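Heads up, one of the protein chains got dropped from this complex, but the rest are sitting where they should.
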Amino acid sequence: MKGKRIPVDGSVNDTLRSVLALLLKATDAVMVPSRIPSKESFAYLLIRDPKLLEAATPLAPVMPVQGARALQSMGRGRGGLPGILCVLRPCEARAAIELFKRNQVDLEDVLLLTIDCPGAFPTRDYLGNPEEFDRRFEEILQGKQDDGLRPDCKSCVGFSLQEVASDVHIGLLRGKPGEVAVVHRSDRGERLLADAGVAGDDGISDWEAGVEKEARVRTGARDSAFQEMKGRAAGVDGFEKLFADCVNCHNCMRVCPICYCRQCFFDSGDSVRLRAEDYFARAQHRGGIRFPGDMMQFHVGRMYHMALSCVACGACEDACPMDVPVSRVFAFVGAGVQEQFGYAPGRSREEAMPMTTFKEDELHAFEDAGGISAPGTTETQSGKSKDQDSEGKVE
Amino acid sequence: MADQTTDVLVIGAGLAGVEASLVLANAGRKVYLVERQAYFGGNVIKSEEVFPNLECATCMIAPKQSDVIENQNVELLTLTEVKDVRGEAGAFGVTLLRRARYVSLENCIGCAACFEPCPVTAANEFEEGLSQRKAIYVACAGALPNAPAIAMGECLRSKGEECTACRDACMFDAINYEDKDEEREVKVGAIVVATGYRLSGAGLPDRLENVYNAFEFERLRASNGPTEGEIRTRDGKKPKSVALIHCAGRREKGYCSQVCCRYLAKFARYAFDKLEGVEVHEFIQEVSVPGKDSQRFLETALEKGVKLVRTKAVPGISANGSGVRIEFQANGKSESDEVDMAVLAPAIEPGSGAAALAELLGIETDGFGFFRTAGSEPATATRPGVFIAGCNSGPKDMQTVVIQAEAAAAGVLKMNHKDTETGPGEETQERPAGSGDG
Partner (left out) sequence: MGKIGLYLCECGPNIAEAIDLDRITAEIKKDAKVAGIERFKLLCSEDGKRFVTESIKERGYERVVIAACSPKQHQATFEQVVANAGLNAHVFQMVNIREQCAWATPDKEQATSKALRFIRAAIGRVRYHWPLEQKEIECSPDTIVIGGGTAGIEAALRIAQKGRKVFLLEKDEPGGTRRDREWMAARVDALRNNPLIEVYEHCKIRELLGFFGSFVAHLETREGNEVQLKAGSVVLATGAVAFDPTGLAGYGYRELEGVSTVREFEKAASDASDGHPKSVAVIHCVGREKLGYCSGTCCVEAMRVARRVKEASAETEVTEFYRDLCLPGTEHDRFYHETAKTGVRFVRFRDIDVAREGPGLVVRYRQEDGSSGSVVADAVVLSAGVAAGPANAEFARMFNIPLDEHGFFQSEHPVLNPVGTVTEGVFVVGGCRGPAGALDATAQAGAAAGKVLSALVPGRRLRLETRTSEVAEALCVGCGICVAACAYGAATLNEDRHIAVVNEVLCRGCGNCAAACPSGAAQHRQFTTRQMDQEVTQILR
């Protein structure tokens, strides 16, 4: 692979901004996270005036809004509208592609630009002391390790251009002063870089080696995270314990980019408005039920609906007011089912979602009902079946 | 003409008869569907699984059977045969003979309480004699209509005894010893003959202990059969080796029965599925598997480890203790093989009574006894107004049977009739066999 190496002049974000400024000349608009006036958070801005780029923070220390959601809210039916360059973390780009497959994001004349992502801080932590975390983020961009990043970010293996169908990617060679490497990932991306004068033929094998090294570290971290989750989530009891603090606010669903339904089934009358007599009957038979009801059904149901497309972006856990490890659970399950189908969300726009295709020759592992392996391993996890008498068991 | 009618008689309620009846009924025609057995579904309901998807045969055809029973336009007449046919296309007068069932189809609810008290047992023909039934019986579990019949010839009452065991056990007043064979006249405009086939005895060795024909083997494998789906030798043991013999009777009959290579591949699958570690030896002369699904079906079976032996002619089969000895010529040498069980694929020939029925209907048969189709019209008999569907015109697979049945229905629907008008160009030229078209 070859690309254009650009030395960091000032901060990494300064350099990214100047690259964007060049790219904006070859496209009509740029969508990029930008610092909001209070300086305490970031929002996605659609920028046509290059001057506004000064407020842009292409690589922000937090991700309060998943970029794919921002893209989705721009609406569909773009036909004929000016082209946009969309700056996204790799997980956001993957989610955008998954939404594209569901007709929720229109990628016509939308180019996706991904940047190496070192991770993000939990939004609540950041808001507690924005200046402190800004400083720490700068140090991270220069190569320092920081344990305060979100747990999902620490075990994210898709932090660079692995398995994401973006059009342009900017790699970070962290250090003092550091460099960025701009590479094209598609024909459209190549044309954009050429038109903007940002195309290059420099060797970037040192960057690639760095990515590989980091990937190994992250993979190790992910494997341990999954092992831990496998232990904690064992059986229905373990699962319930994980979600015990949940207050059914459904925040996780609301911020999740993959959750695209106009009205979530678990907010609908069919789910939450059963008749009093039905709840009473349940309470009678189980000894008691908690309210709001159907908490487990919500999580398991949501998992069933979106796990194949889960990009482990962590937006859900970031938004949970009760610190339930939602993202870590969903990433674990998501990775497992994705492996079974040989599917990687966001890897390709043409790759059909498993639920929309039928292959006679697949899922043989399940034919003998031996159980499900933890992702990346070959052991099976024996599913403990729920007790037949659930008298006295709280839901 | 004043006597013309659009009603249709379908003779035989197997796969072909059922299909033709439903197509005609859905077109608005009144159909008399006549079946000489007490149950309907023909030979297809004998199988556990069928080509090409190995789905359950009875489950597959059940919705069509339900349709027949519920369809207002179809009058299903079981235990009924055709006695006489007069008239011509558009106005046939048919005499039907309904044999006494001795059980009321209206009152019987199919509870089976009448079987246990019956003191008479006999070989169950549906099960190819592999199990017994009572004098009051149903062919097999799940047979439709869901009501028994009394084989009066075996019943003690026909021998003068006043046995009322079954009637005493019935809570629904469904048993009627006074039932009589009854003739009935119907007027129809067209007749579809769908009388099916049977397995020929030609070229088969005399009864040997562990040598089975195709239907017998199907019944062994059938979950509603005499062994509930377990493949066992006559003394109840699991065979360690099974020989499948192709083309039994082909030379004697003079034609290829076309479906046996495929169903023997299916039998190989049966054996491997039900008998762990079994050896399957298949003795063939020519492998004939036409059709886009057939080769893969055969290959899948062979992949399971069939030992395929090409022999010069159909092997000789003889008993060897309780086992079977197969003697054959291969690669210029004489060889022999010993197996625990052998299954033969006999030739397919028209069902019994075909010749008599052909005469009754005034239609021609060919040199093999099959009903002859008129030239290039694959579902038309040699008499106007009479159509043919199914294996009574030649061995064919289920798919082709259904196609022919639908084509026969088309023939009926297109017949010259006072309300319909056909264009010129209906040809029924004779075409000599073997020449003609590619």
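Brief remarks follow.
Lettered A and B in written order, each chain numbered from 1.
In this section, contacts are C-beta pairs under 8 Å (C-beta built on N, C-alpha and C of every residue); 3 or more make two chains touch, one makes a residue touch a chain.
Quantities reported herein were computed from a predicted structural model and do not represent experimental measurements.
Considering the whole complex, the residue from B:R86, B:K159 or B:K414 that touches the absent chain is B:K414. Counting over the whole complex, subunit B has residues 15, 23-24, 26-28, 50, 52-53, 60, 62-64, 66, 70, 109-111, 146, 171-172, 250, 254-256, 258, 286-296, 310, 331-332, 366, 368, 370, 376-379, 394-395, 398-400, 402-411, 413-414, 419-427, 429, 433-438 touching the chain that is not drawn. Interface residues of subunit A with the unshown chain, by the touch rule above, are 76-77, 102-104, 260-265, 268, 270-271, 274, 278, 281-282, 285, 305-306, 352-353, 355-357.
Methods note: only the chains that are shown with their structure count from here on.
Centres computed as Cα averages put subunit A at a distance of 61 Å from subunit B.
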